[in-house]
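Notes for the one structure printed next.
Excluded from the complex is one protein chain; the other protein chains are retained at their positions.
Per-chain numbering from 1; labels A, B and C assigned in written order.
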Amino acid sequence: MEPVLELKGVSVSFPGVKALDEVSFSVGKGEVVGLIGENGAGKSTVLKVLNGIYRPDSGGVFIDGAPVRIASPRDAFDKGIAMVFQEQLILPSLTVAENIFLGREEEFLRYGLISKSRMNAAAAEELRKVHLDVHPGRRCADLSFADRQMVEIAKALSLDGRIKGDVTLLLDEPTSVLEKKEIDLLFNIIRDLKQRESIVFISHRLEEVLAITDRIYVMRDGKVVFETPAKDATVKALHQHMVGRQLHHEYYREARQAAPTAVPAIEAKGLALRNGFSNVSFTLYEGEIIGIAGVIGSGREDLAKCLAGHKPIDAGTLKVGGKLVSFRAAHDATAYGIGLVPSERKTEGLVASFSVAENMTLAALPKFVSNGLLRFGDEEKVARDWIARLKIKTPSVRTMVGSLSGGNQQKVVLAKWRVAGVRVVILDHPTRGIDVGAKEDVYELVRDMTAEGLAVILLGDTLEEVIGLSSRILVMRDGEIAATFDAAPGKKPTQVDLVGYMV
Amino acid sequence: MSIKSILSSRTSRRSFLQGGAGFAAAGSLGFSTPSPAIAGETTWTLANSLRSLANPYHATFAKGGADFAKSIDAKYVTLVTEGNSEKGISDIKALLQRTGGKLILNVDPNDSPDARVIVDEVKKAGGYVVTQWNKPNDLHPWDNNPNYVAHMSFDGVPASKKIAQVLFKAFGGEGGVVAIGGILSNVPAIERKQGLEMAIAESGGKVTLLDFQPADWNEQKAFDATQAWLTRFGDKIKGVFAANDDMGLGALEALRQAGLAGKVPVVGLDGIAAAVKAVEAGEFAGTVAWDPLWTGGMGLAIPYAVATGKIDIAKEPKEHREFYGTSVIVTKDTVAAFKNSPEKLDFNDLWGKATGQIQYRG
Amino acid sequence: MSRASVESIPLWTRWRSWAPVAVLLALCILIRLFSPNFLSVSNFIGLLNSASIPLVLSMGATFIILMGSIDLSVEGVVAVTAVLVSLLVENDVSSYSIGLFAVPIAILIGGAMGFANGVLHVKLKTPSFMTTLGVGFAGIGIATTVLGGFTARISDQSIRFLSLGRVLGLPVAAWIAFGAVLLSLLVQERTRLGRWLYAIGTDEMTARHAGIPIEKTRILTFTLAGLFYGLAGVLSVAQFGQGHALISQGRLFTTVTAVVVGGTSLSGGVGSVLNSVIGVFVVTILANGMILMGVAPYVQQGVQGLLIIVAVTLALDRSRLDVVK
Partner (left out) sequence: MMTAPRERLQDYAPLIMLVALVFAIGFYDRSFFSSSNLLTIIADTMTLFLMASGVTFVIMIGGIDLSVQSVASMSSCVLAVGLPRLGFAAVPLAVLAGGAAGSLGGIVSTKLRIPSFIATLAISGVVTSVGFWLSTERSINISAEDSAKSLNWAVGQFLGVPSEIWLGVCFLAILSALLDLTPFGRLVRGIGSQERAVMASGIDVNRTKIAAYALSGTMAGIAGVIMAARLGSGSPTLANEFLLPAIACIVVGGTAITGGVGSIWRTFVGALIVQVVRIGMTFVGVSAFAQQIVFGCILVAAVAITMDRSKIAVIK
């Protein structure tokens, strides 16, 4: 079939690095194409080219066979290239409708004034496409994360019929913030979108890619290294092409899953948070990993935040290392050796403008102070140790952390808590938006921590991850613990077992 | 005047931007333009230093200085403190530096403490200085011969007492008044409040002070205060006393809003043009004219006479070293006369308008 | 999906958005307790007189602050436009006498200075804080130079009418301010400029990606603000019957305070011109109350400071801005 959108021999290079090397790929009408590869493989560069942020040094972009020059994200949008980004571009202070048509209000202008009624009507139209039943006049600040994701997609779809020519939808990690149920919904949407739009689906979750796409491109080191019809592909094969090496026999290092000790690290009795969760009780032992499964709104995010002191609990008792505690702020929790690896890595995990070393020591500054002054020597030394131990890829300890890849940033976050010497680590989507290679490293590190007797609470990125890593699993629903599973090596529950209690 | 200033602002702005642009430009500028003021030059530079040219009193003050400078065609500069003591002082230092001490300075210090520092600096550089209005009570010209030539002031206390009594008379000498003061800690503000209080005391209980509010010399604040008073006291207000004309005019406009302009008399001090007009219109009961033209000019003429050896200041009596100027009470009756006799200054009659040695009250 | 969180939030915010009004009422009751005639008609009219100019100023300032910027040029712009008006209408300094035609001219000049703010800020990439500070200084300087430090007293009754006139018993200035508020509301809610400056204030990068012309919007917003300041300049002349360089001394901080007390966030994106209306009245009534209640002069600033803190504590919707700067 004739391609709607096409890249031909596109190369992009920056001082010192060749980001894209002769990349070619095409999307046919009504086709769902998967684009996979580790971070740094060049996926995001491809997106930036399609979004007009980078210009190709050679080669070009073709729409319906004709070469096009894309000046800006808006220009790309107008040319029918609609992107849904990993980090949301929804403005909380604007309404759903205003977000969907932001910058494109012309069609609703009457005598220079925006007709809200017409705008809302049009927005409702788009929301129907994504089966989202919220009022278009509601401010996005009041929407859940998943709902906003849907608004993003609705915004992209709003192109359909508003431009001449076809629409190509680029979904960058659309599922990383969604729960199983929502992912299924999204997939259904994608399936009936296929009738009209063409779709590029970018994800780390190979199963999903296999499930939803027709054709798959694998990128590595700025090149397209493999192309295959989805039906002939397997996770294993794809993975090999991505990392260029054999897939580890057992991905989640089950062999290293230690039997939990008898020493309780955290004892929770009847914890509750107003319209968050209620009556949550469990005991976490040193060297143990408790995984918490649940859909958004199940209260597990709130629970994690409370345990880390970000929100104070309204009821119940919490013991850490046998001592009764009440947390008012994060620093209360860290004082008792609890550290949170937040899901919003960029805003909460790291200070982007700080160097790797500065971030690593941020939670443990007093350790590097003698008579009031920082000991930069020690700081660098410790940083180097952890860079080596966690295999962090960085030019130097003084490199701005913001310039590292997602995986390496996440490792820095982990290192921060290790340097601080915490006893309990709460992992909130620790592998969100990082690539397979880095994921494996993270799992390795998690096992290292438990081996050293640290206790871990895990809000997994996927059910599979939760099952794979945890030694015990709490399933939460509507703010309560719906079920508890033992997940000793070999006797792991299946996803089906858990989902039954989740919804 | 304004044209000239605009021109000079142009050239100087250009030179600064070039300066910012870097050496070459700055250098070429340096050589292209002949340096106007050379350290250690022989002729005297005259300067008035005052708060800001944005108010009529000081604008006239500056004009007086310019007039005298023209009469002897000497170089004349106006310095403004913008209400910032440090700026005022460092500007003066800079000018002393630039003129190599050949400076005759007539300064209305931003705050009384500044006077001491300024006098010391001028002494060090060998210039001559006259101070106006503000100075510490223990700082005296005769202790700093010959450089500290004189301190001139207007006696705020009797003046404001007199004008207050004009106000009382305007509403029949019986009833309540509201008073608007300047910045609480300013010397003139304190004196003028004192004068008012004396007048009230002398009225023997006939006149009562309903309320006193500082409006920081600010027209707007005076306006709002007066409006609030009209609510609070209503027709109990028989008259409004303002410590200067700007505030008085603010109060007047508030009265006008309530249709009371001309019905409730207002008085102020300083004698700015707008206030004099208001007196003519019968909306102001009166104001006190300080004659800033004279202070601005004579504050330079006297030290110039000293610098050029016309007089030996050390031999002058104290009432020629610390003295009050003549303040004119402008009322409906005197306003015509006041306007028709435009102040022509005789710069040779140095102390003609001096009215006695300054008194220090506890 | 996650109904709980969706439904609970709006209730909270709706309650919150009324807090400034509640504070205003509380303040009125407090003052009423000490001063019976606070609620008298004459005082009400007095308050409208005092509030009309701050209202017009705050309309402009609100848009700037919603955009996440700040405008310190208020006093400078008002000074220039006021001096201009006073010279163009019948006055005792210049010979011009074009009456009400001076109004549009002054407003346009205000807009021009706002435009200068915007262009310098955007093109030189200097923070609005500094740009507007500089333009403000320049403005005062220009106003001083033009009048040579003196005051132009106006005798043009058509201009005076803007402040002294009464329509339906209310000061014309109040009606003008009311009109300015309606206009601002229209701009905020129903024009692209209005929505775009919200977008920029919330997240400039996203706005940029959506194809919003950032620079144009910023410049337009500063220009819009300038227009309001210009109008305020006219009203100042109308109120005082004269124009001079210091006519708006002290307006800057009261304006910004009013906007923030109203509940508009200095970090941008959160707030509304209606909040500022409340804010202006809180600040105006506070000053008015100080005198009505007969608070000792030298503690007034202190008391006002404390009450401002209380007011903001109660009124400001901090549920959304988790980081306070």
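Methods note: a residue touches a chain if its C-beta (ideal position, glycine included) is under 8 Å from a C-beta of that chain, and two chains touch if they have at least 3 such contacts.
The shown structure was predicted, so the numbers you read here are calculated from the model rather than taken from an experiment.
Across the whole complex, the hidden chain's contacts among the shown chains comprise A, B, C. Per the touch definition above, the residue from A:Ala66, A:Ala255, A:Leu324 or A:Leu373 contacting the chain not shown is A:Leu373.
Of the listed positions A:His239, A:Lys416 or A:Arg477, the one in contact with the omitted chain in the full complex is A:Lys416.
Which of B:Lys93, B:Lys123 or B:His140 touches the hidden chain is settled by the complete complex: it is B:Lys93. The residue from A:Glu173, A:Glu197, A:Glu358 or A:Asp461 that touches the chain not shown here is A:Glu358.
Taking the complete complex into account, C:Met130 is the one of C:Ala19, C:Met130, C:Leu170 or C:Met293 that touches the chain left out. In the full complex, chain B touches the hidden chain at residues 1-2, 4-6, 8-9, 12-13, 15-23, 25-27, 29-31, 33, 35-39, 53, 62, 77-80, 82-87, 89-91, 93-95, 97-98, 100, 111-114, 116-117, 136-138, 183-186, 190.
Not every partner is drawn; the one left out touches chain A at residues 15-16, 308-310, 329-331, 333-335, 339-340, 342, 347-354, 358, 362-363, 365-366, 368-369, 372-374, 416, 420. In the full complex, the hidden chain is touched by chain C at residues 67-70, 72, 76, 120-121, 124-131, 133-142, 144-145, 148-149, 204-205, 253, 256-257, 260-261, 265-268, 298-306, 308-309, 312-313, 316, 318, 322-325.
In this section, only the chains that are shown with their structure count from here on.
Taken as a graph of touching chains, this assembly forms an open line, each chain in contact only with its neighbours along the path. Closest to the middle of the protein, by Cα centroid, lies chain C. Computed centre separation for the pair chain A/chain B is 70 angstrom, with centres defined by C-alpha atoms. The mean-CA centres of chain B and chain C are about 33 angstrom from one another, to the nearest whole unit.
Mean C-alpha positions place chain A and chain C at a centre distance of 43 Å. Looking at chain A, one finds that none of its residues touch two or more other chains. Among the residues of chain C, none is found touching two or more other chains. In the complex of the two chains, the chain A residues touching chain C come out as 72-75, 77-78, 89-94, 98, 102-105, 109, 112-114, 116, 134, 138-139, 141-144, 146-147, 182, 275, 296-297. Considering their complex, residues 35, 37-38, 40, 42-43, 45-46, 49-50, 92, 140, 143-146, 148-151, 153, 163-164, 171, 239-242, 244-251, 287-288, 290-292, 294, 297-298 of chain C touch chain B. On the side of chain C, the complex with chain A involves touching residues 1-6, 8-10, 13, 186, 189-192, 195-196, 198-199, 201-203, 206-212, 269-270, 320.
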